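This report concerns only the one structure given below.
Apart from one protein chain that is not included, each protein chain of the complex appears where it belongs.
Up next, chain A:
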Amino acid sequence: MRIKSAILAGALALTPMAAFSEETAEMSFDQWLQWAQLGEHQPAAEDWEQIIAAAKEEGSLTVYASSSSISKVAEDFMKIYPEIQVNAFDLGSEKTIEKLVREHQAELYNVDVVTTGGAAQMIYEMLPAERIVNYVPRYLEDNIPTDLQSPLLTQMVEATVLFYNTEAYPDGPPISNIWELTEPEWTKRVGMKSPLGSLTTLALIANLVEHGPAFEEAYEAYAGKPLEFSDGIDNGAYEFFHRLIQNDLVIFSSGSKLAAASGLPGQERPQISFSSMHYINKNKSDGYQNAILYDLEPAGVYAYSTYTSIAGRAPKPNAAKLFVAFQLGSDNLTPDTKIAAPFREGESLELLHGMGAYYKVGTFSPRNDVPIPEGADQWPSVKKLWGSPEFQRDNVALVADFWVYETSQ
């Protein structure tokens, strides 16, 4: 007991040092913030040498993440900081949050870094409940757009896009307005992952619904007359999905199959798929013929964030800070830095750090001072639709119900 209180006393004396989950459980949240130098206690100028030294002292950290790439990031982290053991859990977005919540409810504070999408839950459930805290390394503050670092730091920007098959349509995109997909020409030829069970797809639909007026305008531009709503629908995007489902939309249970469905060569009448943008990289690895419908009314790129954060009462706050900083890439990058493949070795890794595992089209850094991966030159200028976490929070349940109802008709 005496040793524990000594550690606690030391902790409260603002000396960052190793502690264990029982100790952080004994602190109040504010005491922990102060001890970990987070939140309002984050120093205006961070001493990274001290943080790195303290992180090595802590010796390990635990990460819960929704993406399987986290194990690669952990591996790369240990290449640079071999003194720090990373225990990375790849859990998927729903289980990441489930595990975090259940452990905290049981007053177990094991996890240090939480990396996942799900804006509404991260920002409106986890953040206010003190299950996570936002942490932005000071040196990155000027290089990340405000809305990508507050209220929560975006670790990477991803997007859902529409793929078409360039072999079947060598003369360019088969459609220029999204409403064309509701025509008989595309009956049974549009594919999408089920939003039920996939928070990302659910958020995608919520994003489009938030931009309902843009869908109405696009319809008018396409049909030359105002959009007429079906019964019980009062939003352009809802109406779009209503008609798309009526047009026998094909629902997939797996995202990777969608890229094959539209992109596999040798198909007579390939479909158009709503797909995660990063599957475009399968063109190279699997010989698919996908291209992205960048020029589409009202928009062809629907962007969303994957967040990273430090877990509330994390027992290893310094290692956690170092890991978050690592995820965002090194300080030595500039937009013109030339990066040579392979990205997860040698000099490239020294420069990219945790970005190495994601350095490809479709998983973009939120930073504006880093080079853009090859093949994504359009990315900065292309028209993107963003959804707001607030709208998502208030509408996800309605969107899910809409979907359940419409697809059962």
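Here is the rule we use: a contact is a pair of C-beta atoms (placed from the backbone, for glycine too) under 8 Å apart; a residue touches a chain by one contact, two chains touch by 3 or more; residues count from 1.
What we mean here is this: contacts and distances are computed from a predicted model.
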{"item": "Name per UniProt, for the chain absent here [options: \"Cytochrome P450\", \"Error-prone DNA polymerase\", \"Molybdopterin-dependent oxidoreductase\" or \"Putrescine transport system permease protein PotH\"]", "value": "\"Putrescine transport system permease protein PotH\""}
{"item": "Among A:G117, A:P137 or A:G191, the residue in touch with the chain that has been omitted", "value": "A:G191"}
{"item": "Full-complex contact with the absent chain, from A:K56, A:K79, A:K360 or A:R393", "value": "A:R393"}
{"item": "Candidate in contact with the missing chain, chosen from A:Q105, A:S150 or A:N332", "value": "A:Q105"}
{"item": "Contact partner of the left-out chain, one of A:S28, A:T146 or A:S285", "value": "A:S285"}
{"item": "Among A:T146, A:S381 or A:S408, residue touching the chain not depicted", "value": "A:S408"}
{"item": "Residues of chain A in contact with the chain not shown", "value": "67-69, 71-72, 87-92, 94-95, 97-99, 102-103, 105-108, 110, 121, 125, 188-189, 191, 194-199, 202, 250-253, 256-257, 260-262, 264, 267, 269-271, 273, 285-287, 342, 393-398, 400-401, 404-405, 407-408"}
